[in-house]
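First comes the structure, then the notes that go with it.
Every protein chain of the complex appears in place save one, which is left out.
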Amino acid sequence: MSNLHTRYEYGGDEFVFVQLSEEMSLEANFKGIAITRKLKEKNIEGILDICPSNASYMVRVDPDVFHPDDLIKELKAIEESVKDLDDITISSRLVDVPVWFEDPWTHEAVMRFRDRHQDPESTDLEYSARINGYASKEEFIDALTRAPYLVSMIGFVPGLPWCFQIVPREKQIEVPKYVRPRTFTPERTFGFGGAFSVIYPVQGAGGYQMYGIAPAPIYQKEQTLPDFRDSMVFPKQGDIFRYRSITKEEYEEIRSQVEAGEFVYRKKEFSFTPSDVLADPEKFSEMVMGRLYHD
Amino acid sequence: MIKVIKPGLQTTVQDNGRIGLYEIGMPPSGAMDKYAFTVANLLVGNHPNAAVLEITYLGPELLFERGMRISLTGGQIPPKINGVSVPMWETLEVKAGDVLSFDFVQMGARTYLAVEGGIDVPLVMNSRSTYTLIGIGGFEGRALAAGDEVPIGEMKVKDVKAGTRISPELIPVYSKSHEIRVVVGLCSYRLTEESLQTFLEIEWTVTPEANRIGYRHKGERLRFVEREQPFGAGSNPSNVTDLGYPIGSIQVPDGVEPIVLLHDAVTGGGYATIATVISSDLNRMAQIKTNEKVHFVAVTLEQALQARREVQEKLKRIADAV
Partner (left out) sequence: MSQKKAILSPLPGVFYRKPSPEEAEFFKEGDAVKAGDTVGLIEVMKNFYEVKAEEDGIIEKFVVDNEGIVDAGQELLVLK
């Protein structure tokens, strides 16, 4: 099943970077999750950071305690032990993430930076719908929200989730980043770039296409909301997020819950095996939607 | 307490950093020049992870509200107490009411001020380091401002006499052109053979965009190997499927202006990384100023580890001496 070609590389004297695949795939991501979780369980002295990413991962060591070459030996052995991904169970959470598409804040930012976009005559949604072969932006929003996403990596800034939709390759949406990055993106913008959707945790520069805004935070410095009690950051790699299109009224209702410190994400604990997903992504997605909203 | 009369350009509270949080996208922050940071703490008898002030380019003006021992290490931003020059890399005694100020920066870029007991700010995820991008750690998550009152902690572990100094050969010499050692790798396969040579051969100039997040360099354009875009990688030849960025890793967006990512950098993204600055030279990188010249020199992992041991031996000699 594996057409992946793994490369082990030094990142100076403290990091080992492992590229599982040049291209993004659910398979590469699951492999990374499996390896990094096994490595974590081993609790090896001298390992400072284990950072899984989309189709690669990175480990930081104290080389005085654990030599990078010994780490690579260890990682190769772990990779060999998870070769088939069959006996791997990923513990995860299913999460409902509301998004208000075409909201006034991201729309204003979309219009402000038209001169940095591939197509200054359309909005980001209209442009993305067209290049992905959808007849209207409504159909495109439907495709964005119909199937859930695997949180495939956290990073860039604290809490930003890269999300990869669980659909067959031919249905995967792909869009370019802005021609020149924007200097401003509203906090909680729902965006898309390459094969990934994201939510921007904080206001800042950015290059992804902007489609809408999430009413609930994914990063909260003050840690007042129940979902943030243990960490400023809500998403975890391996989570499954479903982006749900909401109205202005629901947006405002959730905002007032957030401001009152009462908002809690709708979520379910959930375990799955990579082969469940890879065998039939659409069937898996349907099952997940049922579990999240009906069970 | 230390009262801030003038804040300087960017004076922040830093310790060893917030380590182990890459997986949530949190960079380590922490002192940029760990050698100078460590020596500063040694000279006042502090715990090795006590927080200090990192002073960049333009020194602050600070009023000591009580007497204490202090030390100043790192780049030469010449310090003065009550207008009189005082030495760096030495344990100094200040009295209540003394004012510390600085002349224009000469060599290096960052000076470290350690005070007996360390700077006392709340621990955020096990560190006192400032991470200004999201406003956490340090003094209210930001650089110091005029009027701030900076509290002093109790992280002193040892009494060090005023006048204690370190032997001159252990004091780094800073210049205006720098050889920075790197381990080539990560996604260097994306660069053409010729461009990798160019990267290692030419002299790069540090641009004004050089801060705790990263240092951007001007020089020649680098080229990437032509390819069919891998799914998810993005359309520019310098793009890869988004991945993690080690501290010290070097990326070249669109082949223009290599960026060395430093302690407050983004933790990941979609640009090919081509090499990583070795840990001992991150300290030296921290002392490079805008407009200065950098030459990247390729070394092996074993050479990098050897350089790391040399730094550790120097620090051990200093620790034994004080």
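Just so it is clear, A and B label the chains in written order, and each chain counts residues from 1 on its own.
Assume contacts are C-beta pairs under 8 Å (C-beta built on N, C-alpha and C of every residue); 3 or more make two chains touch, one makes a residue touch a chain.
Nothing here was measured: the structure is a model prediction, and the numbers come from that model.
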Can you pull out the displayed chains that the omitted chain is in contact with? B
Quick one: which of B:128, B:156, B:289 or B:314 touches the chain that's been left out? B:289
Sort through B:2, B:39 or B:105 and give me the one touching the missing partner chain. B:105
Just name the one of B:57, B:112 or B:174 that touches the chain not displayed here. B:57
Per the touch definition above, residue among B:61, B:93 or B:209 touching the missing chain: B:209
Using the touch rule from the top, list residues of subunit B that touch the missing partner. 9-10, 56-58, 104-106, 208-211, 289-292
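Going forward, only the chains that are shown with their structure count from here on.
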Would you kindly tell me how far, in whole Å, the mean C-alpha position of subunit B lies from that of subunit A? 31
Subunit B residues touching subunit A in their complex are 19-26, 133-136, 182-183, 185-187, 189, 230-235, 239-244, 246-249, 266-270, 273, 276-279, 301, 304-305, 308, 312
Contacts from subunit A onto subunit B in the complex sit at residues 7, 9-15, 17, 19, 21-25, 48-58, 60, 63-64, 68-69, 153-160, 162, 164, 169, 172, 174, 176-177, 193-196, 201-202, 204, 219, 221, 231-233, 237
